[in-house]
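The other protein chains are all here in position, but one chain of the complex has been omitted.
The chains carry the letters A, B and C, assigned in the order they are written, with residues numbered from 1 in each.
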Amino acid sequence: MKETLVHRVREMTLKNPIMVEGLPGVGHVGKLVADHMVEELQAEKIIEIYSPHFPPQVMVKEDGTIKQVRNEIYARQGKDGEPDLLILIGDYQSATNEGHYELTSIFLDIAQSFQVQRIYALGGYGTGQFVDRPTVMGAATRAELVEEMKQQGVVFHENEPGGGIIGVSGLLLGLGALRGMDAVCLMGVTSGYLVDPKAAQEVLRVLSRILGLDVGMQALEERAKEMEKIIGKLQEMERAQAPYEAGGDEDLRYIG
Amino acid sequence: MKETLVHRVREMTLKNPIMVEGLPGVGHVGKLVADHMVEELQAEKIIEIYSPHFPPQVMVKEDGTIKQVRNEIYARQGKDGEPDLLILIGDYQSATNEGHYELTSIFLDIAQSFQVQRIYALGGYGTGQFVDRPTVMGAATRAELVEEMKQQGVVFHENEPGGGIIGVSGLLLGLGALRGMDAVCLMGVTSGYLVDPKAAQEVLRVLSRILGLDVGMQALEERAKEMEKIIGKLQEMERAQAPYEAGGDEDLRYIG
Amino acid sequence: MKETLVHRVREMTLKNPIMVEGLPGVGHVGKLVADHMVEELQAEKIIEIYSPHFPPQVMVKEDGTIKQVRNEIYARQGKDGEPDLLILIGDYQSATNEGHYELTSIFLDIAQSFQVQRIYALGGYGTGQFVDRPTVMGAATRAELVEEMKQQGVVFHENEPGGGIIGVSGLLLGLGALRGMDAVCLMGVTSGYLVDPKAAQEVLRVLSRILGLDVGMQALEERAKEMEKIIGKLQEMERAQAPYEAGGDEDLRYIG
Partner (left out) sequence: MKETLVHRVREMTLKNPIMVEGLPGVGHVGKLVADHMVEELQAEKIIEIYSPHFPPQVMVKEDGTIKQVRNEIYARQGKDGEPDLLILIGDYQSATNEGHYELTSIFLDIAQSFQVQRIYALGGYGTGQFVDRPTVMGAATRAELVEEMKQQGVVFHENEPGGGIIGVSGLLLGLGALRGMDAVCLMGVTSGYLVDPKAAQEVLRVLSRILGLDVGMQALEERAKEMEKIIGKLQEMERAQAPYEAGGDEDLRYIG
């Protein structure tokens, strides 16, 4: 496996779907919202994406079986006027710059093959400070989309985020625009530490309103708590595993 | 040599062999067990694998001749109902993420060409703490394999290892599963520092029982001591060699 | 997008043009001069260059729309005996060594396709100390060019810059010389911190004289101040965004 592998696990017909992206990032806001949507809306997995740009790693599941780290696309046919959805989630983003470009291009190819109408890239915007009033900051590929988002309560500040938008969320807009596709980035303003369910709630509220979806919020806070617990445990493990990670990399020493 | 090179040094016919992997990792548990098995079982080297993903390095042997760093596959035909074996050992794992994916795919290609029945990936699971009761923790590609391993005394904890399994051991399971192959990871629980012969002994005990092999344990402790000595010496050398290693990399400065 | 993409946005006929390069670098001297020239001379954008060697990032503009990070080439037909110009500017240089080589080769291909007569690579030369008398230090592909530059007040010191010239400016000369092209590097001597308008002014003064161009200087200082403000804000943002940047890279952690 020297190349990224797109593995279609199920066929589904969708009509002008909306793509929602929620890969790991600051405050895990995007991932929290997108994982939650997959669960609440009972979306079905249609594509798995494996790549040498992801860490060389498997996750161990509750039952002792493993899962190769990957990105996944779930699909859902809308009911009663709801739009059809493609939801992109995953364990990791690319570990290399080049991988971000390659994987985003693959995501856009998939979006175009489904004639996706619009992409919503979800993320967090870390302020490094306590956030008391939850807001959602935006960016978009066209001025008309900016206006439309403002109507929906999305906040736009001049030249913010100042550092631009990094990773898949940013490239979905940047490379999407080069293909003439419509894409919007919705960033929950967050302190940026661990998992921020309040920022996620606000992003979900805005996105649900825009899409005309009714997504239950109850489970979101609980899901965030669970994520936090797993991350905490994971960090603890990682400290203990440190020599092993090194072992998987450049620090493997010759021993006879 | 821009590509990984698979060099077959000897032909051998094997019947549905079992593949055992023991490359360097935490506590050098996997490497210790696999190197020991090669010696005790008098397995014969059939394949050498060279790769630009390994460090640009040769080892100097006792007699002053050199050995290009590499991975090796040894083979052994079973006696009296013992299974045939392929044993994968080496000086290093890949130094890059992409290399882990590429090399593991090559290992799986080789396994498939020999119609390998099952893969045992050996490693250590570092707790960062002193381990008083030796145990072997497991992970596997299928639930049936998990059950089978439990019968053999292998321990499974929910969501452990929390950080997943990194490197070739992890990918043999993850990418193996994608090819429909059966693979099990056996991790000796270890403090994770230097070479842990007790964890290795426990892994070897479990693996021997599963495979119906009789592998002498006496030499294992001694081999571990020798490894520890070499590693100690090596670390000392490395401190002294530090300027040279830098010299082999980005810090080579123009000098006229 | 696994490959660098050269996107021609406008056709323009030029006669033996001069190429001026001003990508980001020490003291942002080169970028400041080249951006200024594009504005003052009302040059028109003819080419956009996108590359997986740039950071995986979009910038957010004042109106909330985005711009994929890129390099750009602007063109201008000279008036009253002025030479035709190609001006290369951009948000970033390559993030990898290999990318520097690839992108510079692409820039040289473009230069050759326009039959560029000579290349001026603009940059700063950081002394790490306060600079009281502004000077422009030079380097060139041929001894005759060195002489010509000396006539223009460009300073040459034996074996300076001692560390050579790094990045696109250096490679335009180095790889340009291999193609038999004429190229000159003009470096404004600067303390090397933030944006140095005085060094930029001196470089612009020398370059204008050489090219017989009349470029207004008034806006330069103001432009430098604005740049400094943006950089300051950006650095502040970056500190706050730090977790997100990490999020875009190797530190994205599995969370459920």
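Methods note: contacts are C-beta pairs under 8 Å (C-beta built on N, C-alpha and C of every residue); 3 or more make two chains touch, one makes a residue touch a chain.
Please read these numbers as outputs of a predicted model, since none were measured by experiment.
Of the listed positions C:33, C:173 or C:220, the one in contact with the omitted chain in the full complex is C:173.
Remark: the omitted chain is touched by one listed residue; of B:8, B:67, B:157 or B:179 this is B:67. Residues touching the missing chain, restricted to subunit C, are 23-28, 31, 35, 55, 59, 69, 91-95, 97-98, 100-102, 104-105, 123-129, 138-143, 146, 149, 156, 158-168, 170-171, 173-175, 177-178, 185, 192-193, 195, 223, 226-227, 230-231, 234-235, 238 (touch as defined at the top). Looking at subunit B, the residues touching the absent chain are 1-2, 7, 50, 52-69, 95-96, 230, 233-234, 236-245, 247-250, 252-256.
To be clear about the criterion, only the chains that are shown with their structure count from here on.
Subunit C has its Cα centroid 35 Å from the Cα centroid of subunit A. Note on chain placement: the centre of subunit B and the centre of subunit C lie 49 Å apart, centres being C-alpha means.
Contact of a single residue of subunit B with at least two other chains is seen at positions 163-164.
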